[in-house]
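Removed: one protein chain of the complex. Kept in place: all other protein chains.
Residue numbering begins at 1 within each chain, and the chains themselves are lettered A and B in the order written.
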Amino acid sequence: MAAVLDIVSWVFVVGGVVFCLIGGYGLLKLKDVYARLHAASLIDTLGVGLILVGLMFQAGFTLVTAKLVLILVFIFFTTPTATHALARAAINHDVLPEVDTEEERELVRSTKTHTGTAE
Amino acid sequence: MMYAAAAAGVVVTMLMALVRALIGPNIYNRILAVNVFGTLSVMLIAIYGFVDGRPEFLDLAIVYALINFIGTIAVTKYVTFNDMGHGDDGDPAGDI
Partner (left out) sequence: MIQAIALAAALAGFWVLLSGYWLPLIIILGVASVLLCVFIAKRLEVADREGHPVHLTVPGLNYFPWLVKEIFVSNVIVAKAILFGGVRPQVLRVKASQSDELGQTVYANSITLTPGTVSIDVEDNHITVHAIMDDTADGLRTGEMDQKVCKLMGDAGPQSGSAKA
């Protein structure tokens, strides 16, 4: 039984690490900051999620598992806020995404809410 | 120990994020890379606790997760307003 749990745990952790590596590769490969946000969200959702679930299998029903659940919930609730704040900051400083049509670019520009002062 | 290999994978991803933070053409790429770096640090601390057989490290991971989020929001706010104490007095952007 313990061996089965070890294998299941190991599969989950390796899956999470693979998603982390793909996200890191995307972080280097993709063209602009908005596209890289998607690579980062790959790491923040399934990368983190699978690693923590794998560690939960290893820990069993203990206080440790409760702490792992807590970390998972924290990261799941805070990541969208941080991502959205970063996207807003970039738009407010006229950093526009690389999109195909002028129409889409204008759509992004129209959401600008604050004339930033930083350089 | 197999978890050491997982930790190594996380460290490689952290290095990739670090490269992006160093070459990133503007401040937003750097904030993004540092945010990812922080999230992966949480993972590294958690995995290391299991490698070492000391799950008490998870307390550090929890605190690190919280500080990472607040740090990202604080830097983003500073970059936007040039001011950490900026209120939302009538400004539609508010606190971002």
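Keep in mind that, in the parts below, a residue touches a chain if its C-beta (ideal position, glycine included) is under 8 Å from a C-beta of that chain, and two chains touch if they have at least 3 such contacts.
This one's a predicted model, so the numbers in the text were calculated from it and none came from an experiment.
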Displayed chains contacted by the hidden chain, counting the whole assembly: A
Candidate in contact with the missing chain, chosen from A:9, A:58 or A:83: A:83
Missing-partner contacts on chain A, residue numbers: 19, 22-23, 25-26, 29-32, 34-35, 37-39, 41-42, 45-46, 49, 63, 66-67, 70, 76, 79-81, 83-84, 87-88, 91, 97-100, 104-105, 107-108, 111
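Everything below uses one rule, namely that only the chains that are shown with their structure count from here on.
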Distance from chain B to chain A - Cα centre to Cα centre, in angstrom: 11
Complex interface listing, chain A residues touching chain B: 10, 13-14, 16-18, 20-21, 23-25, 27-28, 33, 36-37, 40, 43-44, 47-48, 51-52, 55, 58-59, 64, 67-68, 70-71, 74-75, 78-79, 81-82, 85-86, 88-90, 92-93, 95, 113-114, 116-118
Interfacial residue positions of chain B with respect to chain A in the complex: 2-3, 6, 9-10, 12-13, 16-17, 19-20, 26-29, 31-33, 35-36, 39-40, 42-43, 46-47, 50, 55, 58-59, 61-62, 65-66, 69, 72-73, 76-77, 79-82, 91-93, 96
